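And then chain A:
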Amino acid sequence: MVMLALEGVTKVYQVGAFGRRKLTAVSEVSFDVGEGEVIALIGESGSGKSTIGRMVLRLASPSGGRILFGGKDITGIREHDYRREVQGVFQDPFSSFNPIFRADRVLHMIREGFFPRLNNAQWMSKVEAALESVSLDPAQVLGRYPHQLSGGQMQRMLIARALLLDIRLLVADELISMLDASTRIDVLNLLADLKQRGLGILFITHDLSLGHYLSDRTVILRRGEVVETGPTTEVFAAPSHAYTRLMLESVPRLHQKWESK
Partner candidate 1 sequence: PGDGGQQAAPAGAGGYPRNETLYTSGTQWGPPSSWNPVIPGGVTGTVGLIYETLFLYDPNKLAMTPWLAEKGEWTGDKVYTLTIREGVTWGDGKPFTAEDVKYTLELGKIKAVPYSNLWTWLASAEVTDPKTVKFTFSDVRYQEWDNFLYENAIVPKHIWSTRSEADITTTKNEKPVGTGPYEYLTHDQDRSVYKKKASWWATKALKLEVKPTYIVDIVNSSNEVAMGLLLQGKMDLSNNFLPGVANLVKGSFNIKTYYPEPPYMLSANVAMLIPNTTKAPMNDAAFRRALAHSIDTKKIVEGVYGKLVKQADPTGLLPVWEKYIDKAAVSALGFTFDTAKAKSMLTAAGYTDKNGDGFVEAPNGSAIKLSLIVPAGWTDWMEAIRVISSGAQAAGINIVPEFPDSGALDDARTAGNFDLLINNWTEMSNTPWTFYNYLFQLPVQEKQFNANFERYTNDSAWALVQKLSRTPTDKPEFQTTLAELQKIHLTELPAIPLWFNGLWSQVNDSVWTNWPSSAPDAPKHLPTTWNNFWERGAIYMLCDLKPVSK
Partner candidate 2 sequence: MREQFYFAFRNRKVVGGLSVILGLLVLGLVAPLFADYGPNEYVGPPAAPPSGEFLFGTTTFGQDVFLQFTTGLRSTFLVGVLGGGIAALIGMTIGFVAGYRGGLLDEVLNMLTNVVLVLPALAVLIILHAYLGIKSIPAQALFIGAFSWPWVARAVRAQTLSLRSREFVDLARLSGMGTMRIIRREIAPNMSSYLLLTFILLFGGAVLFAATLDFIGLGPTESVSLGLMMNNAVHWSALHLGLWWWFVPPGLGITAIVGALYVTNVGLDEVFNPRLREM
């Protein structure tokens, strides 16, 4: 069942003084995300992945096309209501936390915005449940400062933050690219668990192997345009677009050396 659908979404940035120059970051992008489905949005730097993510999160508005959520144009949904169901986690765990506050502030912000009426005990039990669902020990992470947490812990906490709401779609923008190889896989596995619980995920990455590991379907983006899309296994097994092939050839693999050009 289609949950989120992008229809010919375009984003043009005005750059330079008085916006005299135009930069098309995203151009006529269409794809959809189903309930409990992981869509990998893969592309190189500057290809417009984050811009799409931000538009889906309504942190930026499209200059053209529509984004539908549950069949409704998202601009028609109250922002507050929308955010209950769609949340995001970003690339850089270190800059996702305001370094001067305790890390759990990100959780309490949700309370202010969405659950002002819960009393402390109710709230705490909710928080603990969310933390446990991302396999964090509440006692270990609550009340700590961001620099006292590991990258993986931080990202988990951010996911827990999203889970405090009854979200249906999570936009994960490069959420593991800053993590160490060993921690990265744990977060990735966590996302896979969430998917199993019915959460739709828009998984944004430049790392083909990560996209491949997790996603059901893949969208390959290049300079703001979709060059290839399809079920992940198919895209990776038989890339139809030259660009996809080039990327795949360039990926360094263990146990298999690059073929010399």
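In this text, contacts are C-beta pairs under 8 Å (C-beta built on N, C-alpha and C of every residue); 3 or more make two chains touch, one makes a residue touch a chain; residues count from 1.
A word on the picks: all candidates are chains of the complex that A comes from, given by their letters.
Remember, it's a predicted structure, so these values are computed and weren't measured experimentally.
All listed chains 1 or 2 share the complex with chain A, though the touching one is 2.
Remark: chain A residues 18, 54, 57, 59, 79-80, 83, 87-88, 90-92, 95-101, 106, 109-110, 112-114, 158, 161 touch candidate 2 in the complex.
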